[in-house]
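With one protein chain held back, the other chains of the complex are shown just where they sit.
Chain naming follows the written order as A, B and C, and within any one chain the residues start at number 1.
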Amino acid sequence: MRILTRNKLAFTAAIVLLLIIGAAVFSPLIATHDPQLITLKPDKICRPPSAEHYFGTDDLGRDIWSRIVYGSRTSLVVAFVAMFTAVLLGTACGTVAGYFGGIIDVILMRLVDIFLSLPTVFFLIIIAAIFKPGSLGIAILLGLTGWMGIARMVRGQVLSLKEREFVEAARALGYSDRRIIFAHLLPNVAGQIIVHANLAVAGAILTESAVSFLGLGVQPPQFSWGTMLYAAQDFVLLKNAPWTAIFPGLAIFVTVLCLNYIGGALRDAWDPKVKNSGESAGF
Amino acid sequence: MPEILLNVKNLRTVFLTSNSRITAVDGIDITIGKGEIVGLLGESGCGKTAVALSLMKLITPDEGAISADSMQFKGRELLLCSEEEMCRIRGKEMAIIFQEPMAYLNPAFTVGEQIAEAILVHSPMKKKEAWEKAVDLLKLVQIPGAVNCAAAFPHQLSGGMQQRVLIAMALACSPELLIADEPTTALDVTVQARIMELFRRLQQERGMSVLLITHDLALVAGIASQVYVMFAGMIMEKANTREILSEPLHPYTRELLLSLCYLEKQEQRPENLKSVKNISGIQPGCRFHRRCSGAMTICSKTVPPLVDFGRRSVRCWLYGKGVG
Amino acid sequence: MLKKYLKVILLVFLASTILVSCQRQEVSKPLVWGIPYDVETLNPLFTEMAVETDILNCIFSTLIKVNDKQEFVPDLLAEMPQISEDGLEYSFTLRQDVKFHDGQELTAEDVKYTYEMKMAENNAVPDRYIWERIDTFRVTDKYNFKIKLKSKDVTWLENLAYANAMIVPKHILEEEFNAGGNAVSKGGDFSRNPVGSGPYKFVEWKTNEYIKLEAYDDYYRGAPAIKEIIFKVAGDSNSLLAQFAGGEIDIYDRAEANQYGELLQLKEEKDIEVYKYPSYVYLHADFNLRNPIFQDKKVRQALNYAFPKDSFIENVLGGVGIAAHTYIPPWSWAYNPDVKKYDYNPDLASELLDEAGWLRGEDGVRVKDGVRLEFTINTNTGDSIREKFEVIAKQEWEKIGTKVNIQNYEPGTLVGDILQNVKFDIIVFAWKSGFDPNAENLWHSQQRPDLFGTGQNYIGFADQRVDELLEAGLQEQAREKRISIYREIQQILSEEAPCIFVYFYNDLTAVPSGLKNFKPNPTQANNTWNIWEWELES
Partner (left out) sequence: MKKKWLIRLVFSVLTLLIVSILSFMIIEFAPGSPISRYADNPKITSADRERIIRHLGLDKPTSVRYFIWLKNVLRGDFGLSYMTGRPVLTEILARLPATLKLMLFSFFISVAFAIPIGIYAAMRRNSLPDVLISFISYLGISLPSFWLGLLLIYIFAVKLQLLPAGGQLTPWFDSSAFPLPVRPAAVFWEHLRHLLLPAATLSFGNIARWCQYLRSSLLETINENYIRTARAKGLNSRTVVYKHALRNAITPLITVIGLNMPAFFAGAVITEQIFSWPGMGQLFITAVFARDYQVIMGITIITAAMVLLGNFLSDILYAVFDPRVEYRG
């Protein structure tokens, strides 16, 4: 907590994020309507925001506010699981490759290349066809197909960091590799990892929506912010009932924003280099 | 007293961090004459580096702020100089050598490029000429194989070589004032001696003034005419070298002298801006009183004034009756 | 430097904008027809896509056509063919003034060659269905030929009216056929440079961009009035609408149901005409009759009763659609207006389930003999209307005590795996009926692909009476008798409820209001069927 209070913005962001997480946990208490309740009546379909429906209704007369509240469950689970999977795999692979170098590096980097050049779409179709994944499955799939960027970035950072004097010093002092990696290398890469992780969360929320289109993601009647946004991508809907697209978009935006501010503060706390510059907001 | 080159009155440097202000330099006066070598002596974290940066106005508004009653350099008031004017002064009239050479060399350029750049900023010259001059400078600072060295990247050089590259870079435009911040920490004793010799030669031949900032009294003793002893952001004692060595007034100076006698090898503590933080949360009273063997009651209550004895001055309750 | 940089960018943009406003002087613009995706081939021997028909209609001719009133009219023929007493032999007489675009005359030899191409062993044509029924093909002279069928089939003639029966030039294809080792390819030279006898000549095909045609002045009906037509590829329905609204395309065919309102609004601002007309395409939710749950008619009827079809059409489709009660649309001559209609009635549905022995369990889901009334609906992803059908059906059906799961698949998987291997409980998709009511492939028990390897009876429907009627319908020439045959089939189907007939699509086409003689044609002939007649008044 001390880390966060350093920075009012990050503190506010943390509170907002907590509220969002709270909404996910206590959805039934916060939602005003049954998010799945379809009302096929002209006076219920595509209504603008009102006291009855805070965020309006969609083209099947469902309450958008309630759908956003419930949709946060899917979206957050997918986003965070995907992010953690990707960050864990990527960091592990990148650090090992960058630090040990040599044949290990070559093998791991070729693996990254292979994963990068595989047709992800097919990968997803097959796994989806075989396992019929739920939202958790999609999250892990997204993580499994999205770690390569982090791996390469971490490797690059580790490569240049390990030439730095403090690593050489640590090595000269006979520190174990594990200690050097965890105590010297990772804290210095942490900033970049946090940036990536933040982007990964936003990316996962959005990719999930695009992937649903291919029949691999969250399918009705399940829904997430991403699928709500995707359903609203219709030109006509966008024009006549923009709230169907604006509110799920806003939910994603606010979450991403909060994560980034928190990430920025975390990084300040973590990364010794930026500490005394008073750097606060941003990645 | 030779012609005055730099005259600083009541310099204060405050660093800003995300949650506090740290006064790294707390009202010091420094005077450097033309062609004079002046030592600034103090242990790690006492604000020596902050002084060096402040003199060149190298502290950005993000990092902190400097203030002074006056900062006259060659009769010009540096405080009133715009950033543009400072750019013209930096490197040409006033140059600086940093310690921790690896960190102060840009890893992306060859050292030759970096030295040549320092030359090109201030004189219209062809790149090739500048490069040749850079090689000459490397020779000047006793780098073996200067031509190859110029084409090397910093990480390909040893710490000592890097240090000499930084020195070469500072000397590139024959500055009138060289601020040398622990210039020889990374060097072995023979090279150190040669560098000092070089400083002396440049002083004699070109009339270059040097502000030698170090924790090493021995180094100062060998070369400087005047010595300022600094502790926790304040000047504790100022005198010419002989007087300091023969008759140190301030208890801190005495401590330094003792350590010079007993320690064969100086501990090479890395010193940089961050350690300045130690000063934050200063207690009232003399900065040194906690470590002082002869501390009196007053020492913990009021900061002693700098008592001027004409040619020398000292900040200690032992010597003057200040206010209160 | 930063500011300068931004200034330059801004300047370039401004200059460009000024340039475009100067450029706005309209050059003589061709008629631009928007198509949602690029076609695969322009060789009618291989055509399968509806969009290809739009274009091929301009370039090629068929022996007969189906007009907008859904009657047969001769195209290349001088008159409709004579059919022998036994219904086996057809005598054709060609017009004598038809020339291919290269000036060569179209003769009976070309027709025969088209038939031979379809049947050539090495040609990978997708279907030979209509041609395999031919017993003999006899060219009697330059303009006359006779076709004898293997067996009587009153629906056979219709096939000659559509794109894959278009007549190709022998003198051009022969070369490719011989060079290709007795085969022409779907992607061969002819498919990218087609030569036909239709009202428009092929000019240019830029892959995934556009296909350009120009009027054929020697067209036997006279030179078409519109000199140039471009079929422009426009991505998807959103893009088509945007390009239509932005004036980049002139004709937007097959607009989406939910775009109707938008098109009407556009009509207020622009000089356009919006056509809304019934189509032969209908959405249906098929029960898999191999699943024991659905073997009970009452369950199928209950689910039919429990779906609010009219409300769906009204509120989800905005009224752009007509309730379907059978596979034959209400405007067909064969339609039976007296079929059982499943108007929304959840109480009746509950009763039916009770009667069938499905009783509510503790969690509200009905159970019979230890089996829960639980099933899954499948459809293809990316189709919002079908997805809406699913969630509405789920909500309504769960009200009457079922448990409904939804599982959608990417289209390739849905068709290639779930449908083909009949792995579904309920599957939602659309069929296009022919304008002849015959639908043997859907309802005949011999057309169950899982048992006989052929047909589209994925439902697994088997009814002896329907089989007999379907066979009789193919033999019977007289319209009245056929009417009674197909009415009975519809009667049985609606009673048996092997699927939910949801609704018949309404086709929407938006054209410039100055377009004369545009006569929408909901059959497989498509709307370009009479393109030679079109005129554009500005």
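Structure notes:
The rule we apply is simple: a residue touches a chain if its C-beta (ideal position, glycine included) is under 8 Å from a C-beta of that chain, and two chains touch if they have at least 3 such contacts.
Bear in mind that the values here come from a model prediction, so they are computed numbers and not experimental data.
The chain not displayed here makes contact, within the full complex, with A, B, C.
From the options A:195, A:218, A:241 or A:266, the residue with contact to the chain not on display is A:195.
Which of C:247, C:292 or C:364 touches the hidden chain is settled by the complete complex: it is C:247. If you put the hidden chain back, the residue from C:161, C:195, C:215 or C:230 that touches it is C:230.
From the set A:46, A:144 or A:238, the residue in touch with the chain omitted from the display is A:238, counting the whole complex. In the full complex, the hidden chain is touched by subunit A at residues 101, 106, 110, 113-114, 116-123, 125-126, 129-130, 148-149, 152-153, 156-157, 159-160, 163, 191-192, 195, 199, 202, 205-206, 209-210, 226, 229-230, 233, 235, 238-239, 245, 249, 252-253, 255-257, 260, 271, 273-274, 277, 279-283. Residues of subunit C in touch with the missing chain: 1-2, 5-6, 9, 16-17, 19-20, 23, 27, 29-30, 32, 37-38, 40-41, 46, 48, 124, 126-130, 132, 159, 164, 185-188, 191-192, 206-210, 212, 228, 230, 232-236, 238-239, 242-243, 245-248, 409-413, 415-420, 429, 431, 441-442, 453-456. For subunit B, the residues in touch with the chain missing from this view are 53, 56, 58, 62, 83-84, 87-92, 95-96, 98, 100, 103-109, 114, 117-118, 121-122, 153, 155-156, 166, 169-170, 172.
Everything that follows uses one rule, which is that only the chains that are shown with their structure count from here on.
Among the remaining chains, the Cα-based centre furthest from that of subunit A is the centre of B. Rounded to whole angstrom, the centroid-to-centroid distance between subunit B and subunit C, based on C-alpha atoms, equals 87 Å. Note on chain placement: the centre of subunit A and the centre of subunit C lie 43 Å apart, centres being C-alpha means. Counting only residues that touch two or more partner chains, subunit A has none.
Across the complex, subunit A is touched by residues 238, 241-242, 258-259, 261-262, 308, 311-312, 314-316, 380-382, 384, 387-388, 390-392, 394-395, 406-414, 417 of subunit C.
Of all residues in subunit A, only 36-38, 40-42, 45, 59-61, 125, 128-129, 132, 212-216, 219-221, 231, 233-237, 239-240 touch subunit C in the complex they form.
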